[in-house]
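Entry: chain A
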Amino acid sequence: MSGNDINRRDFLKYMGLGGVSAAALSGCDMPTTVTLEEGKETVVSYLAPEEYVIPGIGVWYASTCQQCPSACGVHGRVREGRLLKVEGNPDSPINGVGLCQMGQASVQTHYNPDRITQPMVRQGGDLVPVSWDEVWKLMQEKASNVAPGRSAWFTGTVSGHQSVLLAELKTAWGGDHFTYEAINNAVGEAVNKEVLGDAMPSYHIAKAKTVLSFGADFLGTWLSPVHFSQEYAEFRSGDRGVLIQVEPKMSMTGMNADLWVAARPGTEGVLALGIANVLLTKHQLDGASLSVAQRDVIAQYSAEKVTEITGVAGETVSRIAAYLKERSPSVVLSGASAHGHVNGYQNAMAIMMLNVLLGNIGKTIEASNSVMFDELRARTGSSRALLDFTKAVGDGQYDVVFFQGANPVYSAPNHLALSEKLSKVPFKVVFSMFMDETTMVADVVLPLSSSYEEWATHVAPYQPKGGAISMSQPVMKQLYPETRAFGDLLLGMLKHRGVEGYADFDDYYAYLRGVLKSLPASLKDGKSDDVFWADTLQRGFIKASASGSALTAVVGDITQVSQKPATDYPMHLVPSIHQNMWDGRNANLPWLQEAPDQVSKVFWDSWAELHPKTADKLGVKEGDFIRVESAQGAVEVQVYIFKGVHPDVVAIPMGQGHEAYGRYAKGVGVNVLKMLSPAIEEKSGEIAAYATQVRISKTGKHAKLARLGGSEYQMGRKLVATVAADVFRRTEGGSDVA
Partner candidate 1 sequence: MKRYYVMGLFSNFEEAFATIAEIRNHAVPGVSVDDVTLKSPIEHPEIEEVLGDRGSPIPKFTLFGAIFGMCFGFLFLASAQATFLVQPQGGKAVIPLPSNIVLTYELLILFGVLSTVIGFLISARLFTRRHPLYSEKVSLDQIGILLELDEKNVNPIKELFGKHKVLEIREEVSQ
Partner candidate 2 sequence: MSLKNVLENWSNYRKGAEEGGHHTYEHMWGMAIDLNKCTGCNACSVACYAENNLATVGKDRMMKHQGMHWLRMERYWDEPDLGGDDNEFQVRGGSVLPMMCQQCNSATCEPVCPVAATYHTPDGLNAQVYNRCIGSRYCSNNCPYRLRYFNFYSYYEESWPAPLHMQLNPDLSVRDKGVMEKCTFCVQRIRTAKDTAQREERVVKDGDVITACAQTCPTQAIIFGDLLDKTSKVSKVWESQQVVLGKAKQSKENKELRGYRVLEGLNTDPKVLYLDRVREA
């Protein structure tokens, strides 16, 4: 009655790896000379087990989660050579013991039945499996002699030594490198840079008494959600902080807010100015940190005007201002729904102005933490990269493009016509674990090992507690012998190219060991190289903090330019972030497809969220299919109706609607990203993902919505009991009971 039928031969096969990793994990000063390649030949039976492989006992190996760019530290449980489960690495400065559902599901990425198992080459229109020798030959032929500037890398967020090698390759080839993330904080980073002089400062939610978040879903998808969840727990205990969330569609953070406010999309900046106005006038806040001109701009936004523009009632604005004033310090955050507009930069600037006005800089927003090695820092992605790349490709600028860690063919909006433009690139090389949409158009597919099979270093883009380099080590033997670690491939390419200084390294493992040897002694804590190496693997990261420079607080232009709504398309489309699917990269994991969305509880599908008023007007009820149409495309999708969405908004989560990407992702739901308008955030050049205007219509079709749960109301039964915050502060203020 078990599907768990690993026969003896398989068992022995996987045991082989146990030896390797066990040796690698050694905490004592044991020479670890067994390489992965050698490990392949090592068959360890129960008769002579390796020291660390005790049948029936799980051993934990440290590694780094790669399901989203946050790079949480994990421990993988390995038993009899199989990775069974990952859990947060308690020592990790990022996530501690916690791990989100994506991290938990990372084992399914590793064991996914739809992984690419061998290299493939396009022959006569189809991708056919070939040997590595053939691949290298072809690469030599097509990619080696490409002229400088005629090649490009298109990747997701990269960091650590992979980033170093990529930079080397780029230099060697003289090509471009685009780092693309559909879910990014690029506008926020730009504003941070302008105001604070630091793109990625550290936010201290735990220290704040009030958090005002304009669309930053810090519990679910913003920067480093597991870390912020931990801070949130602290923020909520003792003298419990107040969370106010302003967004057009309720995110998971919004679901946990004390006050959830739906401002008209794109008017977040106006609301921020309105709040500032109340703070300055009613609460007599000292406005010295702002210039007179800025205060004049703020003064224009009286309560009535703000209400008229944003649709937020005056009393709500006052209430927010009162919380900010009374419960200080505070922190004001901005996220995707505030950034993703033509005026996203303005919004973010106005929001950041609140931080300056409230004196949060230096209190709850402090200098960034980063690793001391610039070249290792994460290259965070942006959506502008996609625009620039598309344009360059359209201009026929590249002969060779390498893709890794990004799926632009899936996530590029229709209007970019990326697929057609890509056909102008004669040689597309995709490093991938799965046959996703981008891999489908590749000329060469290089199968990657999973993050639990490879050696790597990562540096999290957001470093909450000092800079740290996270280590990834293979926690088990490669499932498929023909897959290669990304680092190994990069190193291989460098060696092929004959770049100096790399010929001595047999593989990426050897390279990393060498690099770690050369780290300054101050980081090694007086340990010998081998001990330090073993220690690092055991801990999972190397502490290497750079001392951050103090933040400035110079608010830029906060003038708000009003937008004109397009009359043909009266509704705003919100391509919300599905916390399980992320940007779509997790759509092939059955656990995450089956885990209902945190807010709507929909599983295995896409849905459109509508406000009851809008639904009434349209005459639809839950489960009805509506047609959502923008000038760039249309989707038909079932509706979910609730009061957590602005009446002018139709929210459809991104991440579904794959046309490829394996059995679990293909054909599930719709891809909302395709219908985004060409609107661009004016200042940063990012895709204004929240600026798409749509019209919705009833299709008359109906089906049961794939939503978990019956009644959404408690019927007066004491299931989730609620207590007022002042009662909580009275009974538990200052102490953390749980």
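Just so it is clear, a contact is a pair of C-beta atoms (placed from the backbone, for glycine too) under 8 Å apart; a residue touches a chain by one contact, two chains touch by 3 or more; residues count from 1.
These made the cut because all candidates are chains of the complex that A comes from, given by their letters.
These figures come from a predicted structure and were not determined experimentally.
Of 1 or 2, just one candidate touches chain A in this complex, namely 2. Of all residues in chain A, only 1-6, 14, 56, 79-80, 82-88, 95, 97-101, 103-105, 107-108, 111-113, 219-220, 225-226, 229-230, 232-233, 236-237, 240, 242, 245, 250, 252-262, 323, 479, 579-580, 590-596, 598-599, 601, 603-605, 613, 642-644, 663, 668, 704, 706, 708-709, 712-714, 716-728, 730-732, 737-738 touch candidate 2 in the complex they form.
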